[in-house]
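With one protein chain removed, the remaining protein chains of the complex are shown where they sit.
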Amino acid sequence: MSQKKEVQLSVRNLCVDYITSNGDVRAVNSISFDIGKGEVFGLAGESGCGKSTVAFSVCRLHKPPAFISGGEIVFNGKDILEFDDEQLRQYRWKESAMVFQSAMNSLNPVLTMEEQFCDVLLAHTDMTRQECVKRAGQLLEIVDIHPSRLTDYPHQFSGGMRQRLVIAIALALNAKLIIMDEPTTALDVVVQREILQKIYQLKEEFGFSILFITHDISLMVEFCDRIGIMYAGELAEVSPAKNILTRPNHPYTEGLGNAFPPLHGEKKRLVGIPGTPLNLFEVPVGCRFQARCPYVKDVCRQEYCTLTEIAPGEFSSCHLHNDGMIDVKSLEPKPVQA
Amino acid sequence: ADKATLTLVSEMKPSWVRNFNPFLATSRLATTNQFIYEPLLVVNEIKGGEVVYRLANKHYFSDDLKTVYFELKKDVKWSDGEAFTADDVVYSLGVAAKGGAADVAGISAKIAGVKKVDDYKVAVELKDVNTGIVAEIVRAPIVAEHVFSKVADLTTFTNENPVGTGPFTQVDTFTPQVYVQCRNPNYYENDKLAVDCIRMPQLANNDQLLAAAIKGDLDWTSAFIPDIDRVLVSQNKHYHYWFPAAGSASFMVNFKTPNANNAKAFNDVQFRRAFSMALDRQAIVDIAGYGYWSVNEYPDALGDQFAAWANKDSIAKYGKYSKFNIEGAKKLLKDAGYKDVDGDGFVENPDGTKVEFKILAPNGWSDFINTVQIGVEGLQEVGINASVSTPEFAILTEKVQNADYDAQFTNYFAGPDPFKYYNTAFHSEQMDKARFGGHHNVDKELDALIDSFNKTGDQDEKVAIVHKIQERIGSNQTTMAAMSTNYNYQYNTKRFTGWFNDKNPQARPVVWPDTPERLLHVLNLKPVK
Amino acid sequence: MSKNNPIIEVKNLVKDFPINANSLKKNYMRALNDVSFTLYKGRALAIVGESGSGKSTSAKIIAKMYSRTQGIVQYHGRDIDDFTQKQELMEYRESVQMIFQDPFGSLNPTHTIFHHLARPLLLHKKVTNKAELPERIYSLLERVGLTPAKETAEKFPHQLSGGQRQRVNIARNLAVEAEVILADEPTSMLDVSIRLGVLNLMEDMKDDGISMMYITHDIATARYLAEDIGVMYVGHLVEWGEVDEVLQKPAHPYTQLLMSAVPNPEKSIHDNLEGGRKGEIPLWTPESIGCPFAGRCLQAMDKCTDALPEPKEVAPNHFVRCFLHD
Amino acid sequence: MGFLKLLVRNNKALMGLIIVGFFILTSALAPLITQYDSKKRTGRPHMAPDAEHVLGTTRMGRDVFAQTLYGGRLSLAVGFGAGIIVVAMAVAVGITAGYFGGLIDEILSSLMNIMLVIPQLPLLMVLAAFIGQASPMVIALIIGLTSWAWGARVVRSQTLAVREKEFVVAAQVLGEPSWRIIVIEILPNLISIIGASFIGSVIYAIMTQATLEFLGLGDPTAVTWGTQLYNMQNTSAINIGAWWEVFSPIVVIACVGAGLALLNFAVDEIANPQLRSHVGLKRWKQITAEKEAEALQEQQGKVQGAAS
Partner (left out) sequence: MGFILRRLVFYFGAFLVAVVINFILPRAMPGDPITAMLAGGAMLDAQQVANLRETFGFIDAPVYEQFWIYFKSIFSWELGVSTYFYPTPVTEILGMAFGWTLFLTGTATLLAFAFGASLGIVAAWYRGGKFDSIASPLSLVLQATPQLVFGIVILFTFGVNMDLIPISYAYTAGATPEFTWVFIKDVLHHAIAPIFCIFIVQLGGFLVPMRNNMINLLGEDYITMGKAKGLSNIRVMLNYGARNAILPSVTALSMALGFVVGGAMVVEVIFNYPGLGTVLYNAIINRDYQVIQGQLLIMTIFMLSFNFLADVLYVFLDPRLRKGGK
């Protein structure tokens, strides 16, 4: 699947620093990936690995102390990092819309839903107020909420409904890219599935691309076309979704897969990823995963490893593949020193 | 022609409320008495009690001294045109004689009855012989019977449109911020009266008064203005002032203090004399009194105001104890056995017990507090452990009346003669009634002497009595005289002339309502052309 | 381990909470309705269910954080409300401990790790004098894998990662040698990569004979850790039994729905939900009747809205509250 | 402790600390700084500042500099004393209400709200008048006993938040006694709030004392900044042109107020990290600006390049 489609978004060597009083932290280090038109691209990885930072950068919504220190974000052929304020305002939502990590809190509690739909429509289109209201009603219907509830305030909706409302707003301008930063973490699994099904259906209908962020790999595998696994601000691997668990190309991906106990089959004791996540203030020379890697080699401690295409459509940043592609799952792990 | 309007400040209140009922002593406006209700006569205190007749033509005592007769002027009219007659006086004094709230002069206890002799003559019958009573009787306002007899309740009547015999009965303007009273068309001395209207701006405190004065807005005031030369006179060349001496003021110790150790010292005349000698009277006058006061070195605190009554002998004998003399005070203490035993720098009683006390002055009375502070400096220098305490006035009064304190500083009544001073300050019957007799030293012989003063009409006899009183008080050093206070009075010569001052000392010049002489003053003023 | 050593027995537990605290008239919601389960020595009971279904409430009642409205909670056969004397109460507190969801919130940011472990030891007299304290604390820290122990003990909570903090919490329970551990979503806020470490540690504790109640909404970890499972819906225990039995053959429509919604790499996002449809989750009050799931159940019958079905044993050690199994 | 470190690292806090510390120190060391007694006449009335009387003299001939120094002792003592009382009351009431909840909370909360509704200044005036001679200590006590309600409310709501934290529940499950939970577990978490409330109360107390004394409700024989103002008002010092008498207490009160206000601002920031504008933010601004300038230059370069 995922034959070379037209590229919607192309992130090239993106670097984002956080400038703090204790020193600068490179939270995103030279990340590159493409999202094709109509593609669902997933970014997974544990907390603090920089997923949200990437997402915010793509909308140029990063706030101080975040600071984009390098790279390009090319959207439809234009580098959005070069946009001036007005271009940026135009770009936002019309081109790429965003559904936040906590959709529960991303609705303004003192404005009615109608206002929150209309302000974005009024800001980007020539519609009259009436037309806006009408459009808002349609959008609500798309996400299965009755248009009569437009005059309600956010708190009058349940968590799942609020999440759907945010998605409806994201659809308002037929944006070409929708970024979803853990849109369902706060929700019940049942609701979560309903919403994701709805999103998928809408994607099929309108053809937008999705950047989907979560740390739940199982969920991601179900939902995405391709997945990027992040570790400590870098992309460890980018692969088609179905490969991630069955045939990981990076030891970290393998460890991540092991960290999810199976729902069926034999019960056996699993070992997750040993050690603790990397402290970004103490980035080692070489591979960032070296301290926790069961297959660590000397070269890992000396040489930085870039994301390279080890097979068509499969990328990994691991020295294990230096001499051609290997099946990581088949390797014998070594005990990790603390 | 423009009206000659005199701006005066006869009281300071947060707001004016229209009330010209002279029987409401605390809340009637200060321009009610004299300016609306002419008195029978005015006793000129500065001139030793000289009488200036107003509504009355003449007054005299019966031979047994138990009745006073007032003969009234015949050409006087009320401002509404009605004739003024003995009926009005009988009604007015009758109100006073009945007692109670409306007896604002506080004379009901002394008056047996008021009788009309004829249309222009009234007899006031006294309960006891009291040759000083006239000055008190004439404090009772004389009102129009045809108005007040119709009033149901004198204590709630506000008399907004007064009918009077005085010079300014017509209320021209009235707002909470200012009011104006104008000439009584029927005033019997309209030919003498050159001021057409008096104007009273509302001012809440001395600072505002001062600010207004500097701007030249005011003509006649009686405020305390610190450093008046620098603060006011140098800022506005039309302003002048005159500070004639008023009542005296003294320190005193409580002979009956609950503190047994202090009582030993307080009841020792030598201690009290040392106390008195430790007071730097000149510094008190200069600093606490801004130089407005005068030093009072009379053994009985009588003051220069009553110099004519002074007993030269007793001054010669005891005067030295009323002069500032640190060394003398120390010697006196030493000779009497007061020594610093425990080495704290302060003397103890001869028996070794501690003497340590606070001198009270009412909170907010900053000149008094400063006086006491200066006094305390001297006391500490001679080794007496005194300090200052400034309770609320009400608390101070209560403590002093109940003899539940150590020492205080207080001022006294003035008056046409020294009677009121002696009576309130030393008569044992007065000691629990006010702060003045707070020494609580009961001296029956002194009581008798004071009582005898008003039992005679003979001036020489009165002087003789006063001399005896002075000897008793002086020899005992009952109180420690500090200074005589002054009357505050400022005037503006820009618009009016004829002001009383040290060159023209006709009467007390104060504009406050308890100074009936202000009526004589206002009649003396002429607009500047 | 076998089921012959019941430690905590919960029978017909009911809990009402007042709602609308601001109105003058008090209304109640029924957070737990007729819930019964047993915690056995050396076994873990997983309680799963969506948010607000009453999982934490039942744990808190056992921990004597809340009083109960009706029902029985017995500890070794004695009702826990009978522990009124200070001595007995302290003994009970010693035996029943909790691990909380939020690794940040469960440690006091103003105290060191040392303090956190010293308190239980001192309070429950696990050390005879203070000199023994450091030794004991270091050994506890080593037991939960926090090495070097000495350095860790001197740290403040914010200097530890979430997984490390959760280990401190576990060490705290080990300190008092608790018999029962109520773990309320102990890993839901942890990173996937360190979650397993904590789960394995809990597994070890269970193997040491500790009885455990494991509250979660992650069914996969429930299966990983627990022998028994209970599924809760709106204050009701709708299905319970041995974990594999229940998960392989879910008998209650709600369990079926839950199972079909759980993310599973072997499935596709397009697979349909089973057993139920979306719909409002009802507010259960003391007056409510019927099966709480009736409104969403695809197989609901008339009687489902009239009465609450009694528990039925559909297979050995597999109980369900549903009229479909009558 | 960390809290102090944060304080010192904050510019505003440091400035506030220096200002307040300066005044505390100078008043404490008054006898070493001036040879004059603040209550004795040491010169003629209203002397302008000169070498002998650095800030001139008052109408009573007292040294203004000495009065300001010694006045600081009482004024600051009242401020801090009242602050301590306020905070002690606020903490006691607030924590009790917040921790125990239920009926106790209802009662204490109502008490707080009623205290808040009663107008402060009149209440203080009435109490001051009632006690008669309101010495500075009495004023401190009155202010302390009447002004705790606001602080209590803040402490209560914070306690409510902390009480919900799981470490409190953990302590309860462990069987810790209530007093220990309150004192050892909860209280340390309220430090910054208590700090802010303390500083606020100190400011309020110093201001209120000055106001009460200025209105003539204090003890005029005590030397404080308030009585200095009272005396300067009584002696019309401004009209005389004795600016030094007005200047000193006003400047000093304003400075101490400012110092404490800065401290308060800083403590707020420490209590709430969101408010902190740390060094990083400044650097971020710098870097962003630099980068923009660079981009501008580049653009200009491009334009020029195109032109040439």
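Read from first to last, the chains carry the letters A, B, C and D; within each, the first residue is number 1.
Note that in this section a residue touches a chain if its C-beta (ideal position, glycine included) is under 8 Å from a C-beta of that chain, and two chains touch if they have at least 3 such contacts.
Just so you know, these numbers come straight off a predicted model, no measurement behind them.
Novice: Just name the one of B:65, B:178 or B:326 that touches the chain not displayed here.
Specialist: Among B:65, B:178 or B:326, only B:178 touches the chain that is not shown.
Novice: From the list B:236, B:259 or B:430, which touches the chain that is not on show?
Specialist: Candidates B:236, B:259 or B:430; residue touching the omitted chain: B:430.
Novice: For the chain left out of this view, which of D:18, D:104 or D:121 touches it?
Specialist: Here the residue in touch with the unshown chain is D:121.
Novice: Touch as defined at the start, partner being the missing chain; which of B:52, B:214, B:233 or B:403 qualifies?
Specialist: Hidden-chain contact among the options goes to B:214.
Novice: Under the stated touch rule, tell me which residues of chain A contact the chain that is not displayed.
Specialist: 59, 61, 63, 88-94, 97-98, 100-102, 105-112, 115, 119-120, 123-124, 152-153, 155-158, 166, 169
Novice: In the full complex, which residues of chain D touch the absent chain?
Specialist: Missing-chain contacts on chain D: residues 12, 110, 113-114, 116-119, 121-123, 125-126, 129-130, 132, 203, 207, 210-211, 214-215, 229, 233, 238-239, 246, 250, 253-254, 257-258, 260-262, 264-265, 268, 272, 274-275, 277, 281-282, 285.
Novice: Could I get the residues of chain B that touch the absent chain, sorted low to high?
Specialist: Residues 13-15, 17, 19, 24-27, 99-109, 155-156, 158, 173, 175-178, 201-205, 208, 211-212, 214-215, 362, 364-365, 392-395, 397-398, 413, 420, 424, 430, 433-434, 514 of chain B touch the chain absent from view.
Going forward, only the chains that are shown with their structure count from here on.
Novice: Closest chain to the protein's overall Cα mean, using per-chain Cα means, please.
Specialist: So the chain sitting closest to the middle is D.
Novice: In whole angstrom, what separates the CA-based centres of chain B and chain C?
Specialist: Computed value for the inter-centroid distance: 89 Å.
Novice: Report the inter-chain centroid distance for chain A and chain D in whole angstrom, where each centroid is the mean of the CA atoms.
Specialist: So the centre of chain A lies 48 Å away from the centre of chain D.
Novice: Would you mind pulling out the distance in Å between where the CA atoms of chain A average out and where those of chain B do?
Specialist: 93
Novice: Using the touch definition from the top, which residues of chain D touch two or more other chains?
Specialist: none
Novice: Provide the list of chain B residues touching at least two other chains, using ranges where the numbers run on.
Specialist: Residues of chain B never touch two or more of the other chains.
Novice: Within the complex, which stretch of chain B touches chain D?
Specialist: Touching chain D: residues 207, 210, 214, 225-227, 230-232, 235, 283, 287-288, 363-364, 366, 369-370, 373-374, 377, 388-392, 395 of chain B.
Novice: Mind pulling up the chain D residues that touch chain C in the complex?
Specialist: Going through chain D, the ones touching chain C are 165-167, 169-176, 184-185, 188-189, 191.
Novice: Which of the residues in chain A end up touching chain C in this complex?
Specialist: Contact set of chain A toward chain C: 46-48, 158, 160, 188-194, 196-197, 200, 215-219, 221-223, 245, 255-256, 258-264, 267, 269-274, 276-277, 338.
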